[in-house]
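Have a look at this one before I ask anything.
Complex shown without one protein chain; remaining protein chains in place.
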Amino acid sequence: MIAKSLQTGLRNGLIFGIIILFLVLIGFDITGSSLIGKVIGNSPPASSTKQLPYASNLVILISLLGIWNGAMAAKRIKGKSPSQSIAAGFFAGIFTGLITAVFALWIGTALKPGVDLRVYLIALSSDAIKFFLFQQSPSQAALIHLGLLAAGGLLGGLIIWLNRLRKSSVAFTRVNESFSNTATRWNLNVGILRNRYIRYTLYLLGFVVLIILPRIWGSYWNFVVGTVGIYIVLGLGLNIIVGYAGQLVLGYVAFFAVGAYSVALLNSTKPLNLHWGFWIALLIGIALAILAGFLVGLPTLRLRGDYLAIVTLGFGEIIRILLKSDLMTDITGGPRGVQDIAGPTIFGYKFSSDIDFFYLILGAVILAIFIASRLQNSRVGRTWLAIREDETVAKATGVNAFSSKLLALAIGAALAGLAGVIFAARNQYTGPDDHDLMVSVNVLCLVIVGGMGSIPGVILGAFVLKGLPEVLRDLENYRLLFFGMLLIIMMIIRPEGLWPATRQRLELRGGRQEPQDVLPEKLEEKGLEA
Amino acid sequence: MKTNELSQKYRKPLSSARIFRLVLGFVLIGLLTWRLIDVIIIQAEYGANTWLRLIIVGLIIGGVYSLIAIGYTLVYGILFMINFAHGEVMMIGAFGGYFVFEALKYIPTPTAQDPKLTFINAQPVISIILAFLVGMTIASLTGFFLEKLAYRPLRKAPRLVPLISAIGASIFLQNAALLLFSPQPRDYTNPTSLARGTGLKIPVGSSSILVTYTGIFTFVLSILFMIGLYLLVKRTRLGKAMRAVALDKKTAALMGINVDDIISKTFIISGALAGAAGVMWGIHNGIVNFFIGFIPGIKAFTAAVLGGIGSIPGAMVGGLFLGLVESVGPAALGIDFQLKDVIAFSILVLVLIFRPSGILGEAQSEEKL
Partner (left out) sequence: MNTILETHQVTKYFGGLTAVDHVDLIVPENKIASIIGPNGAGKTTLFNCISGLYNPEEGEIIYTGRPINGMPTDQIARLNIARTYQNIRLFANITAVENILVGQHPHMKTTWLECLVKTPKCVKEENDAVQEACRLLDFVGLTGMGDHLALNLPYGAQRRLEIARALANRPRLLLLDEPTAGMNPQETDNMTTFIRRLRDELGITIILIEHDMRVVMGISDQITVLDYGVKIAEGDPKAIQSNPRVIEAYLGPGAAALSEKLMKRRHHDVTNN
């Protein structure tokens, strides 16, 4: 009885202990505490520079972690007896607490003068260490940590047990039944949105809002949401290649660079001193991107998934290194990039403010959505999906896989080129550092996290992965760390993304049946009626 | 049966892709040969001693690439996935060795002759062994947990999914190292008997070249590790089990092999090799930071593909070959040393376009239905 709780507690406690140590070593205890402080309004006055948050916030943080620890441990215990769950939580808390306490003791005593741990682990400045020790002596701090984590663990176990109690009670079962179906809870494609007219009305409303907002909310938000918009276009383009056709491409940034450098070189004073105008540069940029798509695709699209990914990665990197080298400086501006790119003009009106660019981006986004959704539900889109699902069988069903994939790559590249042109024109500058692997990875992340093959998913992904970090500026240092973890976790628990794709209901449209759900549920067997 | 009269076959018309590849191939070969002849023979800027030096440097770095490449090939052989995070495993191993040297640097072992002597210089051999042990162990553990947490749950998923997880793992590890250790590059403190920059002066022609001790050490150790691994795979029971799992997981399981266990062990071994490579990198190149795994990782992958992915001798040969080409290439082609990496990436791209099965690999088998 107790042994099982002990075992689970040991296992979970160990894992959580390592997690807490890791968080401390990357300085997240400080960042997390200051976030908590901001949320509950318990921060030091803004006047002081680089001040550490109040120790009370750390107490809250550690307690929350402790509760989570206990809850996770208790969840693993399947039995219903209260003692088991709570004991598991408690033991987990104790073990984590012990690890944390020992660690606190160690770095506390290592704080003697002459030893600067910062040389090795940058998060361990003496201020940071003192903060972690709640500004107390090492042994006191160790006890506080132990206490908090043990209590938190206990509480976590208690909460899980209470929750189980609630679920198994008959009175509650019927009420909760409708919520227990994970599919309905998680799937955002619920009833209302299916009605065509409601959808269109929402679109119109949204459009009107998007027209008005830029005039109200100031240039900072214009810039941020504009960036999100550019990434939506990028995401929709990559979505066609990865989401529909299932071809993993890691060098997507190359097409972005083609677009950006097209407008840069054709519309600035140096290095080429051409002033062909934005709109012409736009067309040329997109055309060149499509050409690049062909050139990349022709030799490589016959390769299998992982190889294709690597080869496109290679292409992207080659282009970046070449752009950055001095070799091409005469043509492309070298490591310093191209400055003073002139912006678009319409009938003599010059685009100067962020508002104007916002509208331009909005237009591009609408275009991208239009292209993506039209193709998604057409014959071409279906062939892409067939290739994604099973390329061999698709070919045996009559699909010319190669030309289909090439088309996907070309259209995706075109959208990237479009995004690149607008991006460079808005920044009035572009350089090799704007076009590194991370851009490709970012776009890939937002497509996958949002939902492969799903237009609303990509839009959601862009807001979450590009917009949110802007809002949570404090967490900027941890952004990529979080991305990496997010990718792994998403692949394990929800590979279809936050807003998964759904397919049209064509049989319904044929006017034959009542609406049926396209949600994952098993049907009963029906006999073969021949 | 009218077999004799009807020995015709449907002839595939030349597709645009094939034409493109053929044209591209000819153009590239033409350009390359012209350039090489031009630089090496016509202009003859570099003397024999330079070439020899470049070749030696190339072999040394090639050895390191080989070790990492073997790791890629081992994992690909059993799981058919590219372990994107393998470069980061090497980086972690390098940091492991770094911390060992740093710790040993501060343990005082004063003697009569030298009161300031520290452990690292008093016992250089033990120090180096310790550094390798720790580096390799930490790297192995990283590989083990990588497989357990990020790859195993996705064993049955379509191919794209574990690949993305691997990319996520790579990003995570890189940034973890960045946050833990700062972007500041760290200097490896070698024991003085193996200090960087010291070595044998070998006369060549009119001048001489310096063959560094660290270089010799790295190269010899790489070869030893490669031989060791080869023997492990070919002669031991574990190696046999690994080969069996690589050939056919289901049948291996039916023969009583614990497939999950073997997969874990494969990751541990490939991690150990990468860790060793990382420590060697630190000892020889002297600089470690969070990013040193990324580009060598891709280059090692190139080497593995070049030699034929899934083939261990292929990885060894590929690594040495890539190291050589990367070192001698910029000089031979008369281009900037800045573009060294472009050579490696170009080889990657070209190999995958023209011969994805690699030099020593078998032609990719048709898909079994």
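For clarity, chains are labelled A and B in written order, and residue numbers in each chain start from 1.
By our rule, a contact is a pair of C-beta atoms (placed from the backbone, for glycine too) under 8 Å apart; a residue touches a chain by one contact, two chains touch by 3 or more.
It should be emphasised that the depicted structure is a prediction, and the values quoted were computed from it without experimental measurement.
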Residue touching the undisplayed chain, where the options are A:L213, A:I371 or A:I489: A:I371
Option touching the unshown chain, where A:L360, A:L385 or A:L486 are the choices: A:L385
Absent-chain interface as seen on chain A, which is shown: 371, 374-375, 378-383, 385-386, 389-390, 392-401, 407, 503-510, 512-513, 516, 518, 520-530
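Keep this in mind: only the chains that are shown with their structure count from here on.
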Of all residues in chain A, those that touch chain B in their complex: 22, 25-27, 120-123, 242, 246, 248, 250, 298-307, 309-311, 313-315, 317-318, 321-322, 325-327, 392, 402, 441, 444, 448, 477-478, 480-481, 483-488, 491-492, 495
Chain A partner contacts - residues on chain B that touch it in the complex: 15-17, 20-21, 24, 81-82, 99, 102, 149-150, 153-154, 157, 159-165, 167-176, 179-182, 184, 298, 301-302, 305, 335-336, 338-339, 341-342, 345-346, 348-349, 352-353, 356, 364, 367, 369
